[in-house]
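Dropping a structure here in structure tokens format, bear with me for questions.
One chain of protein is taken out of this complex; the other chains stay put.
Should a chain be cited, it is by its letter among A and B, assigned in written order, with residues numbered from 1 in that chain.
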Amino acid sequence: MYSEKVMEHFMNPRNVGEIENADGVGQVGNPKCGDIMKMYLKIEDGIIVDVKFKTFGCGSAIATSSMATEMIMGKTIDEALSLTNRAVADALDGLPPVKMHCSVLAEQAVKSAIYDYAQKNNLQFDGLEGFDPNEDHDHHHEEHED
Amino acid sequence: MKKRVYLDYSATTPMKQEVLNAMLPHFNVQFGNPSSIHCFGRENKAVIDQARQIIAKTINASADEVFFTGGGSESDNWAIKGVVSALKGKGKHIITSKIEHHAVLHTCEFLEKEGFEVTFVDVDEFGIVDLNQLQRSIRPDTILITIMYANNEIGTIQPIKEIGELAKKHNITFHVDAVQAYGNVRIDVQELKIDLLSLSAHKVYGPKGIGLLYIKKGTKIIQLIHGGAQEKRRRAGTENVPAIVGFGKAAELAYQDLEGHVKHLTFLRDKLINGLLEKIPYSRLNGHPTKRLPGNANISIEYIEGEALLLSLDMVGIACSSGSACTSGSLDPSHVLMAIGLSHEVAHGSLRFTIGDFTSEEDVDYVLKELPIIVERLRQMSPLYEKVKGGN
Partner (left out) sequence: MKKRVYLDYSATTPMKQEVLNAMLPHFNVQFGNPSSIHCFGRENKAVIDQARQIIAKTINASADEVFFTGGGSESDNWAIKGVVSALKGKGKHIITSKIEHHAVLHTCEFLEKEGFEVTFVDVDEFGIVDLNQLQRSIRPDTILITIMYANNEIGTIQPIKEIGELAKKHNITFHVDAVQAYGNVRIDVQELKIDLLSLSAHKVYGPKGIGLLYIKKGTKIIQLIHGGAQEKRRRAGTENVPAIVGFGKAAELAYQDLEGHVKHLTFLRDKLINGLLEKIPYSRLNGHPTKRLPGNANISIEYIEGEALLLSLDMVGIACSSGSACTSGSLDPSHVLMAIGLSHEVAHGSLRFTIGDFTSEEDVDYVLKELPIIVERLRQMSPLYEKVKGGN
């Protein structure tokens, strides 16, 4: 069902935890749907110098969180904002179709944490245009193949 | 090879060696079509009649009331669609429960689209059908009550006798899905006033792809599969001789020492349940504490999602399930766990362990050792658990 890469990240997730006094914190998902992702960022001079996550969710949710943190670590904010769910999924050697939405969650969690940072510091980022952190991501049926 | 502990007997069971031995000759030696009149056929005719008799006896039916099908789902579909088609002149109302297997539930939902009306009766927190509500929902045009004997997810055993009497009193046909109960409880279709009963062999150490429908003499029902004259012209298709023979043998074994089987399973189940509830904080048992299948342990573990648990258990060789196997393609929480009142979050974090004849005490001990470690690891990652700890 899952690639070896997914299982590896699921069993040994990178960057699990919290950052005290984080510069940006974002949470997406909904426990009703069985998944919540929370992302913490430490940002210095526009660079993400530390990132941690906590996730309540399936194997794919945990693996995508882990991969996403690896992919944005040390990157600029603009680079982090350009991270797509597809890129996360590809980096994990793919996800089953019904699980693609978990990677969407990872992309949203990153954006949501940066949004929080932008709000606190009165900053604007092109990559956040149109992003609404409170949008209800009722994603559970969109990728259903029939 | 790495350790493998199978605790998913409600999904399917391995065949017992005696069952396989009984089947083997019928694959390529005694392989004739039982409907043929030559000796290759006749010798198998006798063989399937014998299996039919063995199984009929285990439910106190007569051999001419039991009909082989391609599995439990076909039996359920046949029973429900067959009865309502036969009785559609008489009424259009069906009563079932909210916690039926999908083979019943989706069939009823399909019939709703065809113009029938269905009442889905509630269950209590233990998963027991609300008898008062069931009684109140009976209408003059109710033509079928279909209630499962024991639930496949939480193992709760229903008050079938009371429902049978209610159905009888109102002259309503009564179907029971006993796929999970068979081999785990003693079933007497006459005493329980059951008109139709579904069974499936692969849940009792028999082969896959063979089921049975008991049809009480005189019950009005039309065919689901038309064609040849097999099964007294009520279910067409070349008889699946090896599978029928295997089902017969499995039935014989299941009921030759039912008490021993139940005792073995209950002991292990209770050890597992008590051990897990004790070792894992924020966990609870789903289903009824005593009116439950001897092998079923369904546990909710808060603040973790079920699939993550399943995968982690799988990594250490433990096979169990969350909800029923046939729904694991879906991302929705189990309809059964929702019906007993669990919140979405808690329902999502539920595990079903089902114990069987080949389960040992070491298997249970292994789960008791591994699962708490896994739970702790996953909870460390969970943003929900953080808050709980903080709050305490």
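Here is the rule we use: contacts are C-beta pairs under 8 Å (C-beta built on N, C-alpha and C of every residue); 3 or more make two chains touch, one makes a residue touch a chain.
Quick caveat, the model's predicted, so the values are computed rather than measured.
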The listed residue (B:A236, B:V262, B:L277 or B:V388) that touches the chain absent from the view is B:A236
Please identify which residue in B:K168, B:K208 or B:K271 touches the non-displayed chain.
B:K208
Looking at B:I94, B:A251 or B:L313, which residue reaches the missing chain?
B:L313
Going by the touch rule given at the top, which residues of chain B touch the chain that is not shown?
4, 6, 8, 11-17, 20, 27-29, 31-33, 35-41, 69-74, 76-77, 101-104, 106-107, 109-110, 200, 202, 207-210, 222-230, 233, 236-243, 307, 310-311, 313-314, 317-321, 324-330
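Note that in this section only the chains that are shown with their structure count from here on.
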Whole-Å distance, chain A centre to chain B centre, using C-alpha means?
40
